[in-house]
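Only one protein chain is missing from this complex, and each of the others stays in its spot.
Moving on to subunit A:
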Amino acid sequence: MTLSRRQFFKVCAAGAGTTSLALLGFSPDQALAEVRAFKLARATETRNTCPYCSVGCGVLIYTLGDGSKNVRSEVIHVEGDPDHPVNRGTLCPKGAGLKDFIQSEGRLLYPEYRAPNSREWQRISWDEAFTRIAQLMKEDRDANFIATNEAGQTVNRWLTTGMLAASASSNETGYLTHKFARSLGMLAFDNQARV
């Protein structure tokens, strides 16, 4: 682009003139300022329990969409549940970052099996997993169950298998889990919260 001396002066004068006009109050349209729109207004809110420690804080999981047939939901936000008696809306840094935990690439989504001496994990179905666990438990219990002690008293112990339960269960789930383990005679029974 070539500018003659005259054109250069015109451009400068026009620039200085318009900026001065704006400064003198003849400003163009007022700059509107709006806060960022509230992103959860119509998101689906789901109550859940934080899976990390034994405190078991209540969380609200917000997902995109209203659950319509054609909508694939996706977690967009997680925060504390103000109505939950344990945490009353608060969350620690791990709980506050739950969205990334849910969407982590390394998250385990299905049962996997690694055969003895193998380095490979292979995906198996839930049915296969449950059947295999039940089968192994039954074999072990049949072989090692102790019905009576040396004095002949009934003890019904099963000491060779233990159970590690989740800490984020509700009282009711915890009660049922406890009944299940104890009714098998299982004594080694602990909670993930102590790990």
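The criterion applied here is as follows: a residue touches a chain if its C-beta (ideal position, glycine included) is under 8 Å from a C-beta of that chain, and two chains touch if they have at least 3 such contacts; residues count from 1.
As a working rule, contacts and distances are computed from a predicted model.
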item	value
The complex's invisible chain, by UniProt name, from "(2Fe-2S)-binding protein", "NADH-quinone oxidoreductase subunit L", "Branched-chain amino acid transport system permease protein" or "Formate dehydrogenase iron-sulfur subunit"	"Formate dehydrogenase iron-sulfur subunit"
Residue among A:S73, A:T90, A:T161 or A:T177 touching the omitted chain	A:T90
Subunit A, residues in touch with the chain not shown (by the definition above)	16-17, 20, 23-25, 27, 30-39, 41, 77-80, 82, 87, 89-93, 95-97, 99-100
